[in-house]
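All protein chains of the complex are present and in place, except for one that has been dropped.
Letters are used for the chains, namely A, B and C, taken in the order the chains are written, and counting of residues starts over at 1 for each.
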C-alpha cells in the first residue's frame, strides 16, 4: 500500500494481484502401452511489491504473465503432475522464492477427470470425459505458511423423497404451501480447507483425500432425511469434518434447484409425486460453513458470483 | 404456402412452424422404495394450415404453445416415460391426429442421465447427474409416416497416441509440420436415423439401441489407428451401420480439439509427447454422413450452428 | 459419394465437409490517427473429392485446416476487410479455384461491432463493444454460382403494449387465459438471402444493406399491432422484402420470451400491467420464411439447434 502523495492526488493503491489465468495443460504419462492423463486449468496470481507498475508504469518488478504461463508448462514436464495440489505447491513455491518482489502466490486449479474407454487390442490410451463436475484446488503461499483449499463444483444431486419443508415463518407475503414429500435437488459447490500449513509436516494424500471427501459428502446427502436444505448442508459438512482429520473447515453454496409438482387436476389427472417441472430461476441459495471445534473460519463466504 | 395477392404485397409465406421449446419434465416412478427417474427437455414444433395467423393474426387454427406444454406434462403422467423416443411418438401422434389444422409434428427431446448414489439404509431414491453428454432424439410424424433420429452431443473423447497426420496438400499458405504421433481429441455430436417408419412394424428397443450404438461409436474411436479424423469418423459410422440393423444413416460433427505439443526447448527441456496445451479456438471441424447401402440421406448436413 | 464395395462393407459415404472453425481475426486500418476496426469470427468449410481420406486415411487431396486458418489471416492483410460478405467472397473463390479437389466452399462469418469511446486529445483509437447482437453472413460458392445469406442473432426486443393473444383453439389441455394487453418480447434470429449469385452482376453495398435491413426489421416490430407473434414475424419479413430489392428470402426464429403478469392479489395489490416475471424456459418458438413472389426457398428451416 502506497501513499500517492507524490502524485498530489487524493488516492492510494490497495490490494492488487496479477497473473495468467486459465492455462490449459494436459499431461500424458506413459507406463509402457498404458497411458495416464492429468487435465488441468491452472491460474496463477502473484502479489508483492508492485506499486510502481501501477503508479508510473515501470515493469521493473513485473515477471510477465507470459512467463508464468511458460512456467506452468515447464513444471508439468519437470515435476510431473501427481495431483493438482502437489503441482500447485511446486508452482507457488517457485514464484515466491525465485523473485524478490513477489511475496505471495496463489495458484488455482480446475481438474477435469477422464475414464478409460474399453477397447479391444493392446494399449490403454483412449479416454472419455467423466462427469459434469470439476475438481478444484487453491494453494496460497506467502513464503512461510501454506493454505490449501480444495473442493468441487457442478456436482448435481437429487433425492426424490425423504425431504419436507414446513413450520416456517409466515408473513403477509407468504403463499407457499407446506410440503411433506418433495424432491430435493442441488448443484453442489464445496470448498474444504486442509489443516496442513507447515512444510515440515507431511502432506496429506491429496488424491485419496479427494476421493473420500467426495464420497462422504454424497453419502451424507443421500442418507439425511431432510427438513430443510440447511439441515442437509450441515450434515454434509459435519460428516466430512468427522471422517477426514486433514480437513478443518468446509463451505457449501447449495442452490435449491426447485422441482415443482405439476398441477394435473385441470386434465382430470392425479399427480401422486410423479411429474415435476424442473425450474431454472429463481432458485433458493443456501450457503454455510462447518468448522472443526477450535478451528478458525478462513474460506470466503461467497463461492459463487451472481 | 399462400400467395398474399389479397394483400397486394409482392411477398408470400413459406415454411413455418411453431410450438413450445424446452419443457423440462422430470418423471419419478416408484417401484416400492426403489425410485426410477427420467429427466427430459422436450420441444414441440407443429406445422400445417397456419397461413391466417401470419397474414391476419387470426388464431382460429392455433393450438396455444401453452397447451402443448400442458400436454407434455399430462402425457408424462398418462403414458409414463419408457424412453424418450416412445414418449415423443405419443406426443407427435396426439398433435397430428387431434387437431385438423396440424399436419405435422416434430418432437425434439434432450435426456439427462442420472446414476444412483450408494447409501446406507433402505430405499433407493438418491441420484447424481452422470456424464457431460446429452442423449437426443427427434420424432417427426406427418400423419402417415414416422422418422426417428436419435443421437448424442458433448461426448468428449481422446486418444493419446495412434494418430498421425501427414501427406497432405501444401500450398503457399501451408506451414503445418507433419505429425507422426499426436493426440486426437473431439467432442462427438452424432445423429443416427432409424429405418422404422411404419407404425405397423414393431418399434426397436430404443433403450438397448442407444446403449449399443454409443458403445459401438466409442469402441471404433478407440480402436482405429487414425491417419486423419475423417478416417476415424468413417470407422465410427460404419461400425454403427454394421452392428445396428435398425439404423440406416449416421451423421457426425467432430470438432478437432487441438492439443499442441508445447515447445520446451527454450527452457532446456525435451517434450517427448508429454506436455500439451489444450486449445479452444480455432478448431478443425470434420463432418460427414455414413449410409447403409441403398439408404437415402435425410439428416441435415449442419448439426451445429456457429 | 462412393460405394465402399472395395471394403466389402454394406456402407457408403454421404455428404461430407471439413475446415477450420472460429478463426478470430481483428483487422485494424489506420487512417492517420483515426483507426478503424473489423472484428470477425471466420469459419471455413470445404467439400469435394474427399472419399479417400475417409476410406483409407490418405490426405493427398486434403488442404490442412491449419492452412485454411493461415489463409484467413493472410487475406485480411492482402485484401483488407471492407465487409464480412466481401471478405468471404475472396476466401471462397480462393479455395475453389486454387485446389482442384475442392469443389465447394462455404464461409461463415460472425461480426462483432464496436463504437468509439469519446476521449479528450488527438487520435481515435479507443472502442467499446456495442450491443449484444451478432451480425452474420454465409457465402457459398461451387465454382459457378454464389449464394450469400446474411443475418443477425441475439437482438433482443420488447413491446410493452399493443400485443394481444386470444381466439385460439381450446382442447382438453388448454388452460391459458386470453390476453388483451401483454408484453411481446423476443430474441431475433434472422437470415436473409440476397439474389446476387452471378459474378458478372454488381454486388450489393453489403454495409448499407445490413444497416437498412436491420432498421426495417426493427421498425416493423415496433409498428405492428400484434395479435400473435406469427403476425409480427410476417410483417418483419414482408417489410424487408418490400424495402430491400437485393433480398429475396427472409427466415426468422423468434423465441417468445414470456413475461408473466405477477399475481399480486394475495398481497392486496392490483397489478395493472406493471410488474412482470421474465421467464427463462419453456418459451414459445415461432419460425417462418417470407419470400419475394417467384423466389425459391433455400434457407434451411432450423436456424437454432436445441
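Just so we're on the same page, a contact is a pair of C-beta atoms (placed from the backbone, for glycine too) under 8 Å apart; a residue touches a chain by one contact, two chains touch by 3 or more.
Model, not experiment: these values are computed from the prediction.
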Full-complex contact with the absent chain, from A:29, A:86, A:130 or A:231: A:231
Residue, one of A:50, A:128, A:149 or A:190, that touches the chain absent here: A:50
Those residues of chain B which, in the complete complex, touch the missing chain: 172-173, 175, 266-267, 280-281
Those residues of chain A which, in the complete complex, touch the missing chain: 3-4, 9-24, 41, 43, 45, 50, 53-67, 69-71, 74, 98-99, 101, 108, 110, 165-171, 173-176, 226-228, 230-231, 233-234, 237-238, 241-242, 249, 255-256, 281-293, 297, 300-306
Touching residues on chain C - with respect to the absent chain: 24-30, 35, 37, 39, 70, 73-74, 76-78, 114, 117-121, 123, 125-132, 155-162, 183, 218-219, 221-223, 259, 262, 264, 266-267, 269, 271, 273-280
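The criterion applied here is as follows: only the chains that are shown with their structure count from here on.
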Contact-connected components, chain B excluded, all else fixed in place: one piece
Chain located farthest away, centre of chain A as origin (C-alpha): C
Size of the rotation, in steps of 5 degrees, that lays the CA trace of chain A over chain B: 180
Geometric centre distance via CA averages, chain C-chain B, whole Å: 22
Averaged-CA centre spacing for the pair chain B and chain A, given as whole angstrom: 31
For chain A paired with chain C, centre-to-centre distance based on mean C-alpha positions, whole Å: 38
Touching two or more other chains - residues of chain B: 24, 70, 74
